[in-house]
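Have a look at the structure below before the remarks.
Here the complex is missing a single protein chain, while all its other protein chains stay put.
Just so it is clear, A, B and C label the chains in written order, and each chain counts residues from 1 on its own.
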């Protein structure tokens, strides 16, 4: 196996975007539990995101959600973030919380509503122009609940038309990223349920359009790393939404439910050229911290990605390929598992100290007093949530 | 096949409880869409439930949810309902919306919180004493999100102890019904995830404790009618929560996603003695009308159950058993499908008219003006929802 | 709703290919049960297939599997079939039963084995030239069982190369159809696991390459009719393998597990232009009759498809679209369900008699004496199976 020291240099540039909404309250349809210290403003969310970066060095960008993070002056917000050592990242649109969108947005039968949804995305691009964001991410939360409710094919055609209109406004240095999801909030059909649908839609748009892969958005049993490999092969993997799941879109901490799956995904990322300075693939978190503390939840998440990236980089690819070529099933698997089972935590701790970072970011955060401070200071006001 | 006229008498007593919360707003974690005419008070919910019964003759009871339906005087509420021609049915407890219950209620490690949750159930029994309700239904929305977060076995033991304390207060004519659910709102483990767990818990309590089967609470691929047959065989099927699903606990209109499954369930109900005047099995709806109109959604639901019940009753059991005994796989299946494929809708329409009911309850409701009336009258106030 | 008489003319040309292997023995990995009357030769399989067509008028083609159906003189075999009133249809290749293919065929790391698999397909095309078959169907039974065993991306690239070589030999009036499958016989990854992968592979080949959709080859919860709509929209739906399933690739009689799903699929087929004289979509069965009688199993299957096609044709599309455009969720669903719930069996029986076919093909077959005859005559020899 490749040693840690041989790969540690490759860890230096790793960047995982954190979502602003992870710092606000979230929950299930049954209950959203509040928690002390939750941000009330976009600025407080950004401060928390910057804190994650300060303790880990892994989260240099925070992605925003429009309209949840709408402010009057995005230039000022950008400077605010930069003063805290981070940048503003991907802009996420929202066409699922307006009453007009009850039965669809970009796919709606009513041209007026489609235009409204298109205009929202154009406004998001305006935001991007101010924030310097590269990516417009569209999670298409559209679909139907009952057979017959909608014309699935007509909706697909209208989607293509709406996306084309939005894509026309995407700047030369910008990208449109289309996220797919198997189910929820629609239950009978979703308009972009799988990577295939997202792929054919973005392939029809052009070279600035890509697929977003959310690790929680697949049917049970789906081999996600295969999709990663395929999209990298096709040159269309735009970004990840990292989280983990046991059953549905649980939005748990990435790596918590199936760490081996996260390892396999990172192996395909590395193998397919999706990691490192020459890759444009964006790595983001998209999680809900319903019951656990939010900032340490985010710190744990980026550390999990880092730990699995280190293991993936340490995989002995030459030995693996030889075993594969020889048809040595057990030998190849053993080489693969060897990288996974290697405990990189002590090496990573030492490496972090070399970089001027805390050896143990979780403990350092706990001892920093930041949590106590925000719990004391953020009293009153309305805690941020998904609205 | 048995003819419709031979079984129509058995349709007369059919009763399907409707839940008060179906008339309020519901949605997904992403958005709850409001709608015109939504009740603001318990009384308005009951009026809507009575309307469903008036047009269908199928919904003589409305079940309540505590604390959502808490009123000062349940005796008055009962009289109010009876004046509208219906009764108050099952009482549903709620131990998932109080901040104390974030990490558990009846299973919590903290004795104080367990006692609080027990006390809530005792208060529900007090309500039952006033409403004349037979059943206390406990949906145990407890579990954990992360491996290691809780001691699954300790939680099971504490659950047993808490339930025993509640069961002690169940009156001679009352029942405790324990609902199981595969996942959500907890994602790693739920404390009562399957019928087996519910069964061992209620079997340990005594003969007034039963299992509640919600048709949306199973893993993909689960043969639900087998569970119905098994629970009837064990004498422990207490009640149904009817709804339908494509993937998770979608809470769609019963019969909408897989009408054949509903048929198979009703066949086992009839075969196992769960239908008719001698059976104590309670049939309830538990659905969310997120995007469709609520009252016609409920009417459609009880009609779907009625239509499938008629088909199940028409199954030629003698011919079926003969084919089964002869090992005639295709013949038995054809007899089974024959009942399912028979279109009973015209016969049911004629039969309803005989009973003094509208032949087509959906149309009759649409033409009745009730919807327009409530949309006009119910202006202002706070629309009922899951809180 | 459209009446039966208004659509019956469209039923006239319906054709469902039956697979030769359905008449041989099949089973699970645990046991293949033999049965009296099972064919020993390709000719006997074809005779059985012709019998299905004689009683139903629905199965004018039998598809062959190479090498299971290899004969010296395919011209003679074709004449034999034509004398029995049917033609030879799709040619199915087999690269999963030779020891060389244990770890892959078209994707193998060993160029010699890849070439062997390619040559097999070229031989299949030679067969097609003799049988007059239009379609070469490739079910890619390749993949890996253990993480690390193979290089998923390298395999995808080799697959593309192998397919291109085969495609070069496809004649002007021939088509290459690539089938996808979620899992089995490989368990960790399959090289063509989903429609997206099949689509990108065939799109790269050219306009004579299409996707084959087997209704049993999806993850739980997959909305298959959406995929039908999408592939028709993309012009890449080549053919169906019809069967049904409760959990995995169960290969049960089509329409047996979820008749409503079959209806929804046929609705999308009709809506998307996949049905009728102007469509090139091939409809085939791919089933295993493990425990039921094989010929009546096939008759039941084509009848199920016919019954659901009739219902799909009877859907009132004008009314449906109006309800969809008005956002009338329950109204649209009711129109949709109305077609499904309509019992077309009596109308179909009368229509069959008009066509000179038995009103009840199942009964007519049972009374024909054919089954008794083959059970008496086909004694000795080796019953056909999957080899």
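As a working rule, a contact is a pair of C-beta atoms (placed from the backbone, for glycine too) under 8 Å apart; a residue touches a chain by one contact, two chains touch by 3 or more.
Note that the structure is predicted; figures quoted are calculated from it, not measured.
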From C:22, C:84 or C:103, residue that would touch the chain that is not displayed: C:103
Selected residue (touches chain absent from view) among C:76, C:204 or C:291: C:291
From B:234, B:318, B:350 or B:376, residue that would touch the chain that is not displayed: B:234
Hidden-chain contact residue, picked from the options C:13, C:34, C:75 or C:381: C:34
Interface residues of chain B (partner: the chain not displayed): 102-103, 109, 145-153, 156-157, 182-183, 188-189, 193-197, 199-200, 218-223, 225-226, 229-230, 232-234, 260, 264, 268, 271-272, 320-321, 324-325, 327, 329-330, 332-333, 335-337
Absent chain, residues of chain C that touch it: 26-31, 33-34, 96-97, 99, 102-103, 141, 145-147, 182-185, 187-188, 220, 245-248, 250, 252-253, 256-257, 290-292, 386
For chain A, residues in touch with the removed chain: 220-221, 223, 246-247, 256, 258-260, 291-293, 296-297, 300, 307, 329-330, 333-334, 337, 340-343, 345, 362
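Quick note on the criterion: only the chains that are shown with their structure count from here on.
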Length of the line joining the C-alpha centres of chain A and chain B, rounded to whole Å: 38
Junction residues of chain A - those touching two or more other chains: 102-103, 145-147, 182-183, 188, 220
